[in-house]
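Only a single protein chain was left out; the remaining protein chains are all shown in position.
Now for chain A:
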């Protein structure tokens, strides 16, 4: 005899762990959304306020999710040199771009003075050896003495510019003779500035009036005058006035 097996209860629908084809995917969690957004910004990173705006997730949730992602080491916090007060987040697998980090001369959001001073010293050593040298000659000299240095010509150019500004080095056109014998005439090159040139004290700067913030208000017979000037008293000795 064939018929339904009435001894059995109505079969329960089986709970399937795999979604069947055609069924909608379950929604991304907030954490996933935020992680995807951060990853999409690659080495530029994203500001926390921008995360909130683009995901429409409430502030408290954003902060909670970021804490979890940081704890799981999926993202990291970096300093944007342009906007130091902002919290910027980046996926752990990326390194900050030069725009964010400030480039070679910045470390942890601050100027790496040790590195800068080291490169300045090396540049000056090259110039002293050659007496007068172009930026190209200086760069090649530095590479020769230390093949491990990773700076570009542009970066060496920036350092040379800072040496010119600080009056440690002169930027001049070569005459092709004397100290400039190694540099073709007319080419821009660099030479060490004599120490006597650097230590000149200006005439106006060496008297109180030269640095006085009230000079424009001062008159011989006025309330502020050289006769009763406090800066002169300090400069010359107060006991006479």
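Here is the rule we use: contacts are C-beta pairs under 8 Å (C-beta built on N, C-alpha and C of every residue); 3 or more make two chains touch, one makes a residue touch a chain; residues count from 1.
We take it that contacts and distances are computed from a predicted model.
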item	value
From "Large ribosomal subunit protein bL19m", "RecA family profile 1 domain-containing protein", "DNA-directed RNA polymerase III subunit RPC3" or "Nuclear pore complex protein Nup85", the hidden chain's UniProt protein name	"DNA-directed RNA polymerase III subunit RPC3"
Candidates A:28, A:165 or A:188 - the one touching the absent chain	A:165
In chain A, positions touching the absent partner	81-82, 105, 111, 116, 158, 161-162, 164-167, 170-171, 175, 177-178, 193-194, 196-197, 200-207, 209-211, 215, 218, 220, 225-227, 229, 232, 236-237, 240
